[in-house]
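Just one protein chain is left out here, and the rest sit where they should.
Here is subunit A:
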Amino acid sequence: MSGALHSQLSLYAAIATSSFRRYSTYTAATLAGIFTNSVFGIILSFAYLALWEQNPTAGGYEADQAVTFVWIGQALLMTVALWSGGSTDELAERIRTGDIAVDLYRPVSVLGWYLAADLGRGLYHFTTRGVAPAIVGALLFGLVSPSPAGAAGFLVSVVLAVVVSFAVRFLFAASAFWLLDATGPRVLLSVLTTFFSGLTLPLTLFPDGLRQVALALPFASYIQTPADIWLGRHTGLDMLAAIGLQVVWAVVLLGVCALVLRAATRKVVVQGG
């Protein structure tokens, strides 16, 4: 039993590793991405500084915390594949072309496969397109550092952010099983993630009512939750509760993914061929 579990885990580790290596072959794209993230971080930082000069405690953040929030957002943008770039893009494409057939006849869970691949990808993007722009931000603006517990909580929260965002992306990509093409849903999703992840503005700045809703949505797991843990706004039990909500979303959404995938494989035609 433990042997089977071990070989299962080593398979997923191998998938994640090979995914990491696949992304690492595109160095030029990574460097260009780091540059873009840095430029956006600088522009947003100045915008935030202007905003916080008007209202020095907007959303409950000090100005230096707000700037740190910007750079955490830039660092996590690709890590959670906020707009695109995840293993789920490949899934949508493979459903459209019918190549998904190849994945389906393998004796391995399709959901587990793409999740492992996305975690490997996320690790690559975190260590490159996450860390490098953050260093730029720290040099130019001086960022707020977390407590040791905050740093540990942040890392756990980032892993969960990737899982939650993966599950959401998986569901949108799986719509291609019925819609034949997932471009429309993907555009809708990128609008939702842009506003409700905290990338544009911290969710705590949203007006009453919308704020509570936004903080409860899975998109808050992407940037808002890890950033608040880093900034020490969630500590102790509060931090556990924030991470707990991410875990709940991860489990619920992965469960829905599994159901959708089962419905898709049983009922829907594999296109092409």
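What we mean here is this: a contact is a pair of C-beta atoms (placed from the backbone, for glycine too) under 8 Å apart; a residue touches a chain by one contact, two chains touch by 3 or more; residues count from 1.
Assume contacts and distances are computed from a predicted model.
Hidden from the displayed complex is a chain whose UniProt protein name, among "NADH dehydrogenase", "Ferredoxin", "ABC-2 type transport system ATP-binding protein" or "Methanethiol oxidase", is "ABC-2 type transport system ATP-binding protein". Within the set A:39, A:108 or A:131, the residue that contacts the chain not displayed is A:108.
Screening A:10, A:55, A:145 or A:183 against the full complex identifies A:10 as the residue touching the chain left out. Considering the full assembly, A:98 is the residue among A:98, A:142 or A:244 that touches the omitted chain.
Touching the omitted chain from subunit A are residues 7, 10-11, 14-15, 18, 21-22, 25, 98-99, 101-102, 104-108, 265-267, 269-270, 273.
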